[in-house]
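With one protein chain withheld, the remaining protein chains of the complex are depicted in position.
Naming follows writing order (A and B), and every chain is counted from residue 1.
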Amino acid sequence: MTSPAESRPRDGGIEAVLDRSGLAALVTALQHRGRTVIGPTVRDGAIVLDELDSATALPYGWGVELEAGTYRLVRRDDGAAFSHSAGPQSWKSFLHPERVRQWSADRGPGGGLTVREERPQAVSYAFLGVRPCDLRAIRILDLVMAGGRYPDPAYLSRRTGAFLIAVECTEPGATCFCVSMGTGPAADAGYDLALTEVVDDDGHRFLCRSGTEEGADVLAELPRRAADDATRTAAVLGVRAAADRMGRSMPPVDLRTLMRDTLEAERWDDVTARCLSCGNCTMVCPTCFCTTTEDVTDLTGDHAERWRRWDSCYDLDFSLLHGGPVRSSPRSRYRQWLTHKLGTWHDQFDSSGCVGCGRCIVWCPTGIDLTEEAHALHREASGSQDAP
Amino acid sequence: MTLTPLPYRVVDRREETRDTATLTLAPSGEPLAPFAPGQFAMVYAFGVGEIPVSVSRILDSGRLVHTVRAVGAVSRALHGLGPGAHVAVRGPFGRGWDTTAARGRDVLVVAGGIGLAPLRPLLDTVLAEPEAYGRLNVLAGARSPDDLLYGDEIPSWRRPFAQATVDRPSAGWKGRVGIVTGLIGEARFRPPDTTAFVCGPEVMIRATARTLMHQGVDAARIQVSLERNMRCATGHCGHCQLGPLLLCRDGPVVGYDRAESLLTVREL
């Protein structure tokens, strides 16, 4: 149902302009619908993702300064809520949590086993402030966790029906390269609502468009005004300008082929001299999905549980076969991570595993930059000395 | 069931060698879906853990047959179970042997050590319908005569050639001595019309495939069963990656045309 306050945007949803109170009403409306609203908020010197009691918890007036191995909060004069790029967490923490119990088993007096499947409690999430790169990351996780022959129930229970509010990027970080990966800074699909934040002489506001019926229903409940051309233009220009201000870029080649053809490159030795095998990059990556299993028993010895927890391909035990690990050298483990992310992910899940968010660059303790590594591999492979 | 295992109980245990036993498991309740030759199950020893184990015989009864070698904590626990013990099992998982591709062709089965276990259901399939295939050759390598699996069954596979060879003969061993590739020259098959099925240690797989290709067997017609760390078996944990392959999903059986380049990159 469309009221005069809505107009039709290019993709068929409805479009309106929200001010700060409209954004606050959005959070409240979602809570009234029984949803747990997760969004960015300032804590411990970073912009983290957490449950929002209200929109006042959003990081109004905070931005971030990013570089390889560097993350710093900075004050902004404009009071913008979404002028920051990726923080240390991603939505993976909520959709594919660090630890999940999968089943539990009890041993009866005769030794017989009863195994109880874990029935995940359905969570009704609303994610506010999903950047376009992270929107793509969620789509990639969908392919990995739910797109194959065995959809993962723990993932589905959190993902199914999750309400996604994308926020287009107008302030890319120095480590961002979504343009290279084709994932941003505009949000093209996969959201219920998409916001573009505009702060100019006409005030602080959000151009909001719906991508689903539910999105349109929610938007229709909010205090809003009709989308005007000035706001539309400012939004489009802001996103377009962001595309031109990407801090990083990938070499303009087919990365999948580059990874496949450089498995024995000398560059891997160079990067290994800097890599600590700490696994930070895998923890902060919004698509790294690897897990391991833990089997635990209680003190009686008659109750056992299977837990799944995040694992990292940098862990020596990750590739353990009887006799020892297949990837015993740090070189092989960094290579596994990068070639999987940019290359073999395509073979496995019909998609790149990288969305260009730059988290792995920021949170690497030694500042290893995968775009720099890709450029170096490309230079080595093509025998050229072109600057990146 | 794919994530949550179903309870089974051990109904039979047969000691195969000093460290290897074959367990027959009967479902305590609902059985798992039927397995195909070369597929594997995740078998859980209560309170210890879970490992992938291929089926070493396929029964119509819904019972599962697994040959387990005691090499780690879980496999030692399973190996030590006797009739009446309880386990939990999930599966079937993975791509097994493509026997359809071998119909009308000579069949060459090359096994090393415990690698014979996942090949036995394939042999059962071929021998159940021998007229559908050409000549069957079975080449089995083992460390010593005492380590040889299914020694009493080997003669029944001779259509026309089945031989075991050992690295370390014991006194009185009348069979062959040497590695399993040494038997290829004696096997009776027409390389261009042959489908080969190979399972064993990776070094043995590479050596066997190289010899077969040199003799004119097409790499795509050499099916090999590969092994990597497996945790979830459902394609979600990432542990069993071999380059582009998730072996729990795209394997464990892979054509050597795909496997060759992956097995020659160290630490891939």
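Methods note: contacts are C-beta pairs under 8 Å (C-beta built on N, C-alpha and C of every residue); 3 or more make two chains touch, one makes a residue touch a chain.
Rule of thumb we're sticking to: contacts and distances are computed from a predicted model.
A.B. asks: Which protein name, taken from UniProt, belongs to the chain you can't see among "Multicomponent Na+:H+ antiporter subunit D", "Cyclic nucleotide-binding domain-containing protein", "Pyruvate dehydrogenase E1 component subunit beta" or "Sugar ABC transporter permease"?
C.D. replies: Choosing among "Multicomponent Na+:H+ antiporter subunit D", "Cyclic nucleotide-binding domain-containing protein", "Pyruvate dehydrogenase E1 component subunit beta" or "Sugar ABC transporter permease", the correct UniProt name is "Cyclic nucleotide-binding domain-containing protein".
A.B. asks: Among the options B:V11, B:A101, B:L127 or B:V177, which residue touches the chain absent from this view?
C.D. replies: In the full complex, the listed residue that touches the missing chain is B:V177.
A.B. asks: Touching the left-out chain: which of B:P7, B:P92 or B:G112?
C.D. replies: Of these options, the touching residue for the absent chain is B:G112.
A.B. asks: Kindly state which of the options B:D19, B:E153, B:D218 or B:E267 is in contact with the chain not pictured.
C.D. replies: Once the missing chain is taken into account, the touching residue is B:D19.
A.B. asks: List the chain B residues touching the unshown chain?
C.D. replies: Listed in rising order, the touching residues are 19, 49-51, 71-75, 112-114, 135, 141-143, 147, 160, 165, 167, 169, 171, 173-179, 181-183, 185-192, 200-201, 203-204, 207, 216, 229.
Just so it is clear, only the chains that are shown with their structure count from here on.
A.B. asks: Can you check how far apart chain A and chain B are, centre to centre, with Cα atoms defining each centre and the answer in Å?
C.D. replies: 40
A.B. asks: Within their complex, state which residues of chain A touch chain B.
C.D. replies: Residues in contact with chain B: 102-103, 105, 107, 111-118, 144-145, 148-150, 152-153, 263-264, 289-293, 295, 297, 301, 304, 306, 308, 311, 313, 318-322, 326-329, 331-332, 336, 339-340, 343-344, 347-348.
A.B. asks: Quick one: in the complex, what on chain B touches chain A?
C.D. replies: Counting only chain B, the residues touching chain A are 2-7, 9, 28, 44, 46-50, 71-72, 84-88, 227-229, 231-232, 234-239, 241, 243-246, 249, 265-268.
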